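All protein chains of the complex are present and in place, except for one that has been dropped.
Here is chain A:
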Amino acid sequence: MNPHAKLICTLSLITGSTITISSNHWVMAWTGLEINTLAIIPLISKSHHPRAVEASIKYFLVQAAASALLLFSSMSNAWTTGQWDITQLTNPTSCLLLTAAIAIKLGLAPFHFWFPEVLQGTSLTTALLLSTVMKFPPMTILFMTSSSLNPTMLTTLALISATLGGWMGLNQTQTRKILAFSSISHMGWMAVIIIYDPKLSILTFYLYVLMTAAVFLSLNTTKTLKLSTMMTSWTKTPVLNATLMLALLSLAGLPPLTGFMPKWLILQELTKQEMTVTAVIISMLSLLGLFFYLRLAYYATITLPPNSANHMKQWHINKHTNPMTAILTSLSTTLLPLSPMMLTSI
């Protein structure tokens, strides 16, 4: 991709996100979201592969629809209440419409179908952008409007997301799709808590970004797009694969890795809100996800030789591991002991 075009896209991406997260006016928030959408589309379709073009069109249509819905909900709120303040979303219909719009943007089930398809069409780095940076502005809108959202609807969406994210990921062999479903189920964990403790939801998002970035960058180093490539990637970077396993298990939320922290805090908040049943259900649903993370982990490192290897070995690696990967991986495995500090500082 042309460096100038790349620079413009990246800058607009940053600008769009900044406008949305710092805006107080619905129209500005909408503008930021639109800038974001338009900026990422060249990045999605940069490989000019038919799948990439398809992905960018799908992405554009879905995001445009969601943005329109968001604009409609804010306008109808302004129509009835006479103001455009984001935090003052009081009209119930607007609230429902907004929840739907944000759910589409975030890829919350049942509006999640576009997400794995789009991720599958893009490169690993763009997929990382799509599942982290592009989800940040909708998350902040959800954060700002959290006091006026409908708890039953969000809890239902969250549980459906956790279920479908875990369930549909079981059947995948493509790493990008698996990570897309993992993202969907993590969005479920964030949505279940957004009303009761919005800051915790944001913390969960940050930690998710940390862990998923570690996984995406590790996979990107070895150019692993599917499980069969993963099987042979240990010859390229054995140590990276070992840490990738830990990062994956952290994403699954096993103690004593970082991923346990958000789960623990969310379950605690849910039990405080007398939602013990929801807590049990959503924690059990995370086991579905654990199954495919575990499978990835098996492929990454556990089935190493001296056991039988009936495949071609790959020896050459043409790029160095990014130091960022090391930092992200160590952060995404060892942050749990810091949880008291993080809990008080958010």
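Observations on the model:
Everything that follows uses one rule, which is that a residue touches a chain if its C-beta (ideal position, glycine included) is under 8 Å from a C-beta of that chain, and two chains touch if they have at least 3 such contacts; residues count from 1.
The rule is simple: contacts and distances are computed from a predicted model.
One chain of the assembly is not displayed; among "Pseudouridine synthase II N-terminal domain-containing protein", "beta-aspartyl-peptidase", "ADP-ribosylation factor-like protein 3" or "NADH-ubiquinone oxidoreductase chain 4", its UniProt protein name is "NADH-ubiquinone oxidoreductase chain 4". The residue touching the chain not shown here, chosen from A:A68, A:M284 or A:M324, is A:M284. Residue A:W264 is the one among A:W167, A:Y206 or A:W264 that touches the chain missing from this view.
Shown as candidates are A:A55, A:A162, A:I194 or A:L249; the residue that touches the absent chain is A:L249. Annotation for chain A: contacts to the undisplayed chain at residues 242, 246, 249, 254-257, 260, 264, 267-268, 271-272, 276, 279-280, 283-284, 286-287, 290-291, 294, 298, 301-304, 306-307, 336.
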